[in-house]
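A single protein chain has been omitted from the complex, and every remaining protein chain is retained in its original position.
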């Protein structure tokens, strides 16, 4: 219920949020000054842009799949089982989430200059200035994020379901497959979408590991950077509109995946 | 309880997590090949590095304070009150979370080239190649993240506490101040720390808005980029070790802020 | 004290009311209903925490429908108590009194009174409320609610999570708070024993509506509708037809069991009625004793078909000869031991006229 005497308090809540909303609207609205549909369509037809789109979406899909594939069993383990050193491991696995991607990218480069890294390189996993490098950079940045999202997902599923499944004849593996996994389905999908979005937007690590070779390792964010470095506004606007549309689709998809929850 | 027949399933859970842990260990361990204490101390004594440290920690503190200061009332409003268009607003405010910082930075530059932005510029809020630009870039990237973290914090506080406070004589404002705010204390502190860490690590938006002027607008991430672009490994390693230590401190501080919860 | 007129509210697809209710100063009203009946919504609307769709609310003859919660001076114990986890026990208790800026000597006096009444001595110095036991939490919440001197106390299922022994102690405390401190109480519960023990008047709420408001015996022995009768566990309900209505309000019923009842005012021959009797009001005729006059109307031969044993009572299910009707008969253990019945035994039962209630069948959905 709203009462008149609460009005000043209500204003104190509304004004900051309205200000922030206005600021974001200003940011997103400002590009309409520079936007033209003809230029947008022209840019989209360029092979460089198309290569960047394909590379970004493709590499993000591969790295997000890898990250979620590893994170599903890992997050389940962290959410359900107790073992010595679990808290320490948990904290360690959060490090890549708070460390700047620039540092992560540099660490990848350095790791590939150690004996272990050179061995991987000899095995064909060459990263600098390759698509594999783009994927490795994205994977390194998003793997820990996927792990964290999925840990929350599994923690929200009452272990009672698995326990009942076991009394009904399921082994640990089949109770996971037949009960927990289906119950986590929406959460896993949402985690995949968010991980994918983060991979699409990744810039710092990618630029360090794979560089910004036009038409080869330039992702969408790298292409914005390249366009702005030569003051090519029509290209930058095109890429930003593209990324805004992807972001919007991602947000709607996450809402859909999680049902009515935000 | 663990049973022998569950061993294959247990291994299927452990192996991916062990692999990921090993990979992260390889990344973080690899810099020891390049690390020397003497070089580290030498680098720390350089005015350029010190300027980057001061700028990074200072600008991140200002932008995180701004973001949390706006997000506390905003998140409380979103968590507690119903109003038409709330879902739409909620989705819109998540956009900056999924949009790549490179795009956000470019949008800031473009916005400052609109009439509204030029007005702000004339009022003294000049962003390109200024410390104000660094702060604006960081704020724009982290404000929506702070809002999201704090919304979760407020949603986890049972509204019953406020309701009881009101039956005991509190107005809406005083029940917020005397009950909800103290209960959210740890969550707000944790949100501030995470927001601050994200601001410290911010690279894409900062580099677009404020550039990487050595000793002026070069933050710690920008300095890594600069160091690597001239293959100055000792400097890069120094900066990375510094950021790793900051990240570790952040993780421990968040654990402490949230109590025993992960 | 509090008067509710035609109050309605919505919460999602749930509709409350319209509710009319009043409670005089110093009274104790319990609202009894199944979970989901809307009891909590009603309290929240009266507290100003939820919005009424229509209707009016008076507190002490002042219209309060638009008053914010902090000005209504109604204390509230929600089901989960909502003790403030960031405050000490003392600060929890003093929260409301401080907020209302009461004079320190007033606070101190009331605090002493409540410390004795609620036995707070051992716990008031504790630095947190989170380690208190269930019963201790209740006492702290009561003290916090009462210290500001509210005009009304609202209780929402306060004892549902407590063990039986502690529950009884606290129920007695509530009775004391009402009688000795003179606090007017509106108490919502799904626990029939609690509602009957504490309520001077009892309001039965089912599916968002008040179905019956009255004193203990009215509610227990004279349900106003079939829904109320079923909710209050009237085990023995028969559907019969009215054959004759006497001038004294008695009537003869026919159907699966021929019965003579009283209190048939307003019912006409040919109508269908529901008739019921509490299982402990069914009389078992002892072969060795004379039969009282009041037992002669409805006297039946029956056979024991099932026996349910409880702690202090047994319930026999008996099948009445030549009718297909089964009735539950509750006996205290002493009587059950004396009679020594087993499944298959024959017996005679009587249904006193005054023990039977009668309802027109259309009253099932008022």
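Structural remarks
Letters A, B and C name the chains as they come in the text, with residue numbers starting at 1 for each one.
Basically, a residue touches a chain if its C-beta (ideal position, glycine included) is under 8 Å from a C-beta of that chain, and two chains touch if they have at least 3 such contacts.
Just so you know, these numbers come straight off a predicted model, no measurement behind them.
Within the whole complex, the absent chain has one touching residue among C:182, C:266, C:311 or C:324, and that is C:311. Interface with the hidden chain, as seen from subunit C, comprises residues 34-35, 161, 163-165, 168, 190, 192-193, 196-197, 216, 220, 230-233, 278, 280-281, 308-312, 330, 332-334. For subunit A, the residues in touch with the chain missing from this view are 158, 160-161, 163-172, 174, 178-179, 182-183, 185. For subunit B, the residues touching the chain absent from view are 1, 3, 5-6.
To be clear about the criterion, only the chains that are shown with their structure count from here on.
Contact topology of the protein chains: fully connected, every pair of chains touching. Chain pairs A-C and B-C differ in how many C-beta pairs they share in contact, with the greater number at B-C. Once the centre of each chain is set as its mean CA position, subunit A and subunit B turn out to be 15 Å apart. Subunit B and subunit C have centres, each the mean of its CA atoms, that are 55 Å apart.
Multi-chain contact residues of subunit B (touching two or more other chains): 171-172.
With touch defined as above, residues shared between interfaces to two or more other chains in subunit C number as follows: 48-49, 68.
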